[in-house]
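The complex is shown incomplete by one protein chain, all other protein chains being positioned as in the whole.
For reference, chains read A and B in written order, and residue numbers begin at 1 within each chain.
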Amino acid sequence: MEFVERFKKSFNIEWVKLELLKTAYGKKETYMGQLDPRVIMIWYLIVSLLPWFTFNFVILIGLAIYTSVLALITRVSPLIIFLLAIGVIGELGYIFLVVFFMGGDFEAYASLITLTLKIIIMSIASIAAFASMDPEKLSDALLSFGVPAQFSFAVSYGYRMLPILMDEYQQIIQSFRLRGKAPEKAGFLKWKLVYYYVVIVIKAFYPMMLNTAKRTRTTVEALEVRGFSYSLHSEEAKKQKLSHLKIKGKEYQFIASSCVILTIIHVAGHLYYI
Amino acid sequence: MGMQRNEYTQSQKMMVFILSMSLFGLANLFTELLPEFTIGPVELSISYLAFIPLTLVMLFNPWYAAFGASVGEIIFGDLLLGDFGGLGELEGFIEFTMAMYIAGLLVTNLNSRKQIAIAAIVGVMIDQMLSTVVDVGKVWFGIEELEAVPGLPASILAIEGVSFVTEMVISGVLFGLIPALYLIPKLYGKIEPLLGIEPREGRVKASMTEWVSVRFVIIAVFLMFVAMISEFMATMDINFAVWEPEFLEQFGEGYIWLPISAAAVIFVTVVIAAVKFSKSRNSTKSRKSA
Partner (left out) sequence: MKPIIELNDVHFRYPGTKEHVLNGATLSIEQGEFLAVIGGNGSGKTTLCKTFNGLIPNYYTGDFSGSVMVGGADVSQATVSEMSFRVGYVYQDYENQLMRPTVLDDVSFAPLNFGDPDFMEKALWALETLGIEHLKDQSIWQLSGGQKHLAAIAGVLALDPQILIIDEPVAQLDPHHAKEIYKRLKVLQEDYGKTIIVIEHHTEFIADFCTDVLLVDQGQVLWKHPVRQGLLQIDDLLKRDIFPPQVTQAALNCDLALDAHNFPITIEDGQTYFKGLDFMKRERESESHTQEKEAIASLEDLSFSAKTLSNERKTILNKISTSFHSGERIALVGTNGAGKTSLMKCLTGMSKPTSGGGFIGEHSFKKGSLEGLSKEVSYIFQNPEEMFIQDSIKNDLTFFSHSREQDDSSFIEKLIQSFRLEEVLEKDGRLLSGGQQRRASMAIGLATNPTLLMLDEPTASLDVQSRKELIEILQDMDSVATVLVATHDMQLVAEWATRVIVMDQGEVTFDGTPREMFEYGHVWKRAGLVPPQIVQLSIELGMRPAALSVDEFTSRIKEGIPHGVC
């Protein structure tokens, strides 16, 4: 069964880990990735909010194409495209199916497509903006927008701890399997096997929680020693941290071209209203 | 008195935050990658391992644990996967933090399995109700002349209803309540000293006024949920109060009442039980102090 195969693959943690590390640590020298993260975030806010103020089909199509092109330029990883596709297709197919059962007609589909387009524009815009953005840059941008430093620290800490936590969780699961016993018969739909894995996944969190607690204690103590809590109240520290963010020619270029394109889309929408 | 939340030092807050973030973040990596399982129109997927934040909000200061879990979800499950949804994350963040925070506040005696169970279910339910409200709102706002489209509002409600029920069963019970009941007794009193924190004590943690505010929030969420659904139904010409016969005949609309009434029954039971708990505890306390 495909479900079990994928399930097993998901728990082939080596595979998952590699994919994740590729996504998280892969070099991101794309067009959007090089721009100042603050500019990107503002761009994202505008582009993802715009569709909600219109029911104009042409404008929506235009926005969808615009964001898709930008997403293509940023070379999004296949894993992400896969996840997004599954999500959107699942959602869509599901709604279509139910509307069909409820006796809806074409009208219903048409207005549904408008809604779906809005959601799709939002998610493509977020992919274009964030998929290629270094989490470090994102956390700097958030910091400069006034999000608490704890959050931006958490971003880079998560980035750092990801491989360690995964290794540890993997080893605990292996410990369970090394001393456990898989069911001999898989049962209907392999439910026994699935149950066996699910129980391990849950039980593994008992040791995982305790081990992580131990780890956390040293980390927080070290944070204190390394001046993190000092930096929370220091304007100077924040200034230094953000000193590398600068808006230069490339950013101005991007802002100008975005404005032009968005204006063209809107003008076109009013001229060729469907 | 036990450890009050305002007695946490700065570093203890940070520890709980980081612990919760790391663990729930890690769990999210996996649930993000897990496949979804579809039988007909019913979609079964593990959307989150709710037992992790539930366990932590009950064992530690609920606010920092809830906040940490939400941050962890965004960072590990979305940002590092390159799947950061921007604004879309904000709604989930607020819903989830609030839901878990309330779940944590509900528990005052970690030795009571009943309390843990109630808090776990209420926590996940609040999260699901809020997300239903937001989803319905989106459709409302995103589709022009919603009522002009026959079948659509009913469909949306049906979908939301089904997803509410399956989420309650999968995330709420299978991956929330049951594992939390397994983990909390094992971890209680054992994990706290590792962080240099005193275990939350069995006695009353929150004052009566705080209790009222928690209840108030739960009721508010529930009312919002009901209000939103009924408003929405009004747009499809269904009178909330009148139970029309032909309405019953229609599969779709009737279907939607199933989860809602189930939710209402569960909710009312929970609130009554919770109030009873607090009363009986308070009376024992006053007896003791007398």
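Everything that follows uses one rule, which is that a residue touches a chain if its C-beta (ideal position, glycine included) is under 8 Å from a C-beta of that chain, and two chains touch if they have at least 3 such contacts.
This one's a predicted model, so the numbers in the text were calculated from it and none came from an experiment.
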{"item": "Which residue of A:45, A:61, A:113 or A:237 touches the chain not shown here", "value": "A:237"}
{"item": "Touching the absent chain when the full complex is considered, from A:44, A:66 or A:157", "value": "A:157"}
{"item": "Missing-partner contacts on subunit B, residue numbers", "value": "9, 11, 186, 190, 193-194, 196, 198"}
{"item": "Subunit A residues touching the omitted chain (full complex)", "value": "14, 18, 21-22, 25-26, 135-136, 153, 156-157, 159-164, 168, 171-172, 174-182, 203-204, 206-207, 210-211, 214-215, 218-219, 221-231, 234-241"}
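The working rule: only the chains that are shown with their structure count from here on.
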{"item": "Intercentroid distance (Cα basis), subunit B paired with subunit A, Å", "value": "22"}
{"item": "Contact footprint of subunit B on subunit A as seen in their complex", "value": "2-3, 6-7, 10, 16, 20, 23-24, 44-45, 48-49, 52, 55, 76-77, 79-80, 83-84, 86, 90, 94-95, 97-99, 101-105, 107-108, 111-112, 114-115, 118-119, 122-123, 125-127, 129-132, 135, 138, 150-151, 154-155, 157-159, 161-162, 165-166, 169, 201-203, 205-206, 208-210, 212-214, 216-217, 219-221, 223-224, 229"}
{"item": "Of subunit B, residues touching subunit A in the complex", "value": "10-11, 14-15, 17-19, 21-23, 25-27, 29-30, 32-38, 41, 43, 49, 51-52, 55-56, 71-72, 75-76, 79-88, 138-139, 141-146, 148-152, 154-156, 158-159, 175, 179, 182-183, 186-187, 190-191, 194-196, 251-252"}
